[in-house]
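Note that this complex is displayed minus one protein chain, with the remaining chains in position.
Right, subunit A next:
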Amino acid sequence: MSTTAVESGTGSGTTPTPPGNGASDRARAEQRLGWLLAGPAFVVMLLVTAYPIAQAVYYSLFDYRLTDQENISFIGLNNYAVVLTDQIWWISFAVTVFITVVTVAVELVLGFALALVMMNALQAIRPVLRAAILIPYAVITVVSAFAWQYAFSLDSGFVNSWFSWLPGIAADTDWFGGTYTSLLVICLAEIWKTTPFISLLLLAGLAQVPDVLQEAAKVDGATWWQRMRKVTIPNMKAAIMVALLFRTLDAFRVFDTVFVMTNGANNTETVSFLAYRQTIARVEIGLGSAVSVLLFLSVVIICVGFIKGFKVDLSQARGEN
């Protein structure tokens, strides 16, 4: 269905109105009905996002602390200068990038493997696998974070006693005592929780690879690996890219898991957590808003980078054509 051809009739059997003559009554009524139906959702979306972000941009230009309402003063881009010259920002940025890269990379490989298994599994066990894989997706992030934290924690965990035969792991190994071990557990929890989503998107992509191509390659004597590289993956590139983009954007916003597991201790603070801490915990509205705006800009840059760099076609991805 065309998205722009307003005057080209509606496909309902009426004769198309000649272009330039304005829309027919029918088309005009449809135009009005369209906005009548879609308008409320559109307005609500704008109100709950555009307004707050505009407000954040505005506040970020002020020296504004909630506990000090009298001394609100305009300081231009000073908050941004403060944030961007502070080590805390760059550490949280590096931590966020680290978590994003590690989780998305592992999830892509693991998710692909899960998708392949589901694709090839016998008809009889497919519903079981589908239900199983949806469970991590549906479990609350906070619950998943607690489960993984308690598994590794000193007071209630079993990981240390199970894996004590590995070098470097003893009964008193404190996983949350250092930056890298903490990040490892955070990444594990994130990977467990979000791989199902990526694997379902990849499974849908796999299902779209034409069987004829696979058969032809088989007849030509291509090995499994060759078919995978030359037939399967190129034919599902769109699905892979969409899955990657959505997971990257999602991973970059990581907040819940960090909050529960480490509360930002040992340099595990992410950008989202920093913005939260500045605003909600320290009520530094001005500085916190600046961090929020920077976080928003990072996400926009990632998104534009993906769309321009990898030519991700989101209109196709969203079934809009």
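The criterion applied here is as follows: a residue touches a chain if its C-beta (ideal position, glycine included) is under 8 Å from a C-beta of that chain, and two chains touch if they have at least 3 such contacts; residues count from 1.
By our rule, contacts and distances are computed from a predicted model.
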| item | value |
| --- | --- |
| Omitted chain (choose from "Carbohydrate ABC transporter membrane protein 2, CUT1 family", "FCSD flavin-binding domain-containing protein", "Phosphate transport system permease protein" or "Succinate dehydrogenase") - UniProt protein name | "Carbohydrate ABC transporter membrane protein 2, CUT1 family" |
| Chain not shown: contacting residue from A:S182, A:T268 or A:S292 | A:S292 |
| Residues of subunit A in contact with the chain not shown | 1-6, 8, 10, 12-13, 27, 29-31, 33-35, 37-38, 40-42, 44-46, 48-49, 51-53, 55-56, 59, 66, 114, 117-118, 120-122, 125, 127-144, 146-148, 150-151, 153, 155-158, 160-162, 171, 192, 196-197, 200-201, 203-205, 208, 238-239, 242-243, 246, 249, 252-253, 255-256, 259-260, 272, 275-276, 279-280, 285, 288-289, 292-293, 295-296, 299, 303, 314-321 |
